Each structure stands twice: as C-alpha cells, then as structure tokens.
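All protein chains but one are shown in place.
In order of appearance the chains are A and B, and numbering begins at 1 in each one.
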Amino acid sequence: MARRYDSRTTIFSPEGRLYQIEYAMEAISHAGTVLGVLAKDGVVLAAEKKVTGKLLDLSSVKEGGYGGSGEKIFLLNRNVIAGVAGFSADANSLINYSRQSAQRHLFSYNEDIPVEQLVQRLCDLKQGYTQYGGAFIPLCVTSSLHMATGLRPFGVSLLYAGYDPHYQFQLYHSDPSGNYSGWKATCIGANNGTAQSLLKQEYKEDISVEDAIDLVIRVMSKTMDSTTLSSEKLEFATLKLDETTRQPVAKIYRPADVDALLAKQGIGKKDGDVEMK
Amino acid sequence: MECSFALTGKGYVLIAADMTSARSIVKMKHDEDKVKPLGPHLLMTYSGEPGDTVQFAEYVERNLRLYQIRNHSVLRPHSAASWIRRTLADSLRSRSPYSVNLLVGGYDVSEHEPHLYWIDYLGTMATVPFAAHGYGSYFALSLLDRYHNPSASLEEGIETLKRCIDEVQKRLIIGLGKFKVRVVDKDGVREIEI
Partner (left out) sequence: MELNGGSVVAMVGKNCVAIASDLRLGNQALTVATNFEKVFPVTDRIYLGLPGLATDVATLRERFRYRVNMYTIKEEREIEPETFAHLVSSTLYEKRFGPYFIEPVVAGLTSPERGSKPFIAATDLIGCLNFAKDFVVCGTASSKLFGVAEGLWEPDLEPDELFETISQTLLNAVDRDAFSGWGAIVHVITPEKVVTRTLKGRMD
C-alpha cells in the first residue's frame, strides 16, 4: 500500500516525510522558471511563460493592464512584486490573499507592509495546509477553528522582490511547505539547478540594477527551452527607488517593453530572424 | 484638572505631565507617573477617565511590545501613533469606549526626525509641533505660539516648557504640584529633572 501515506497532506510517512509536500515541490520544478537578483539599488525579476500558442487570446496581455500584472509576475503592494512558479489557479488565490494582507497592514499602521512580514503572512497560510489542512486566519477570535480538511497544499513557490525602510531592498523565496528564506540571487521552477549555479558563478556583491538585468537575461536565455527570447515567453520586472521621492517604484514590463529590452541586450529576435544571435 | 504638554525641538521631543491623581476635590496622590515609554524611541502621556487611562496605556504598551517581539522590528512613531488612533476610533463606536487623551512623541531612527502627535479620546489625530491637553492647553498653546522654535536646543526647549508649567501653576485656580518631564531623541528615552 504505497498510497497509505500519500493521500493526506497532514500525515508523516514512516520515514518521516510528507509526501504531498514533496509532490507539490516536484510539480513546481517542472513549472516555468522564475529568476530573481538583488542589486544594491533595486531588485530584478524575470519569469518564463509556459502557456503559449497561436490560438491563445493574448489581446489583453498585449495591451498591458494598469500596473502591468501579467501571467507570472504580480504587483502585491506598492513596495512588493512577486513571481510565481506552479499552479496558476493556486497562485491567484495566494496573490489575492497577500494583496489583502498588505492593504490590511496599511490600514492599521499607515505604512507599507515590511516585506518579510508579507512573506510571513503568506507562509503562515501555506504552512496551515501542511499540518491541520486548512486556513486558520485569526480574523475573528470568536469563530471556532475552521476544520475543513484541506486536500492538498498550494502548488506554488514564489519569489518576492520588495523594499522597506527597515532593510531596504530584499529578495525572498517561499515554497509550498511554508518555508521561506532571503536571497541575493535565486531561481525556482524548471532548470533551477542550472540557473542557480550560473548565478553563483556570476553574481557579484554591489551589483547594480543595470548589471542585474543583464545577468538575469543571460541566465534566462541559457535555462529556457526555446532558442529565442521574446515577450511571448518572458515576463520581466524591476523594483527601484524613485530618484526624487525616494519611494519604491515597481515596473512590470509590458510586452513591448520586454521586446525592446531584449533587442537592446542583443538577444531578442529581429524581424525575419528566427535564430538566436 | 489634569494637564500635559509636549513640544518638538532640534532632534528631540519633550513631554511633560502633571503628577497628581485626584478624586473629586481630594488629591489622592502626588507622584503619579503619566508619561509612559512605549519603546526605545517612543513616549506617550495619557489623561482622562481614571481607570481607562492606565488600562489603555498598558494595552498599547503591551501590543507595541508584542509587535516588536513578533516582527523583530519596532514600529516607527507615525505607524505606532496611527495604530493607537485607530484603536481609539474603533473603541469610540464600541459598547464601552475608552476615554483617554494622549500625546505621542517619538524619534524616527530611520529618517532622523522627531515627531509629535496630538490624539484625543475620539481618535482624532493631529501632527503638531507642540501640543497640550487639559485646562493647561488654554494657557500653554498661546505661550507656545509665541515661544516655540522647532530648531531650538534641548536647553531652550526646557526653558519654553518651564514657561508653560509656570503659567499653569500661576493662573489655574488649583496648583498641580510637580511635573514629570521626559525627552526622546536619537539616544532614546530619558527623564529630566526640572
């Protein structure tokens, strides 16, 4: 009965493992790559889009909405953006939860939520699904613990790029078990091992945003399956400080901006040119 | 008859409150401390309904401490004051509202600025260079309009504060006894004898 310890998220196997969590992580390691690099004056995120195709209606994506949230990179709050790897449907619910958390903090304290606190909020939720199988959100003290047994954990890992006055720019990673950690440069999703060893080789302390963008694109072009990078497969975002107001500004690149950036870096496809340069 | 003052200066906030605890016409205590340090760089005076005052001040103190323990970071003065204001505003429309008036002064370590907030029991908050609660405000605010200088040194600030206290002792029909004075600046919170 190999399935005896598989079916529920909240039960240890005799070897002391939580299979459902491991399966969730496995699922993520096949998802589109998300890469983040922390620079001294900003943070850079890039994500690979897997869902493409001729018949997919991209009309709304091409236009680029307000704030520019795409398929894989989202604005969580004025000072935090996140790239997700894993199940998009699960991710959407986490994104909504984190946006609400951030606004609730702003409402209570009149300040943008510190980045680590936002990550913690989300990890508390994710951890819940690995233990008692459901969200216990302590919003209402009088309600009894909601004991709906969750069927599976969130199949999502996230990279968070954020800024707060306490620790300036930060980059975090969280996984389905609710673990999180801070990074200078990291990668999740498909080929994350290759990407991470590349980052380890090439990352320099005191890297600038410009160099970080360059590094991210170089690593992405090596880890992605396709030979040509374009806005069809790639999402891109930066978080910097506004020069005059000293407030964080998140920029999620619109498809046209991504293509322009790739062209500038000499990696994008040119008209009628299918091969990578 | 309770009375509290506060004023900002160059890199500091001075906060003072009388030390009497009275019930009806009887002075019950003359050494009551109504200035509470809420954190390494945050001070608060409280006055109002006896009972509510201490209860609310300790509630705030413990909650801010809890935030500090949970998040390994201290709320900045503006955030702490905003939270206190919200707590009072929510309380106002609850079944048993707190009846407490506060002056919250703090030094923001990340932007190196002193901040002062006037908060009343309704949850009204104002960011001000100087403030007063109680009958003393009728005397002190006009004095502070005349003498307050936002870039005054600590010695000059104390002089101005003394003027306010002396005026209240002189003109208010009841003497208020001693005043507790504390200051918060880049080095934290400390008491000042005047």
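Definition applied: a residue touches a chain if its C-beta (ideal position, glycine included) is under 8 Å from a C-beta of that chain, and two chains touch if they have at least 3 such contacts.
Here the structure is a predicted model, which means the values were calculated and not measured.
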Omitted chain - touching chains that are shown: A, B
Contacting the left-out chain in the complete assembly, out of A:Ser13, A:Thr52 or A:Gln100: A:Gln100
Touch criterion as defined above, residue of B:Thr8, B:Ser99 or B:Ser137 at the omitted chain: B:Ser137
Residue of B:Val128, B:Leu154, B:Leu172 or B:Ile192 in touch with the missing chain, whole complex considered: B:Val128
Residue of A:Ser29, A:Ser88 or A:Asn110 in touch with the missing chain, whole complex considered: A:Asn110
Chain B residues touching the omitted chain (full complex): 85-86, 88-89, 92-93, 118, 120, 122-128, 131, 137-138, 141
For chain A, residues in touch with the removed chain: 65-67, 69, 75, 96, 99-100, 103-104, 106-107, 110
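We take it that only the chains that are shown with their structure count from here on.
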Euclidean distance of C-alpha centroids - chain A vs chain B, Å: 44
Contacting residues of chain B [partner chain A, same complex]: 71, 73, 75-76, 78-79, 82-83, 86, 110-111
Touching residues on chain A, where the partner in the complex is chain B: 107-111, 114, 116-117, 165-166
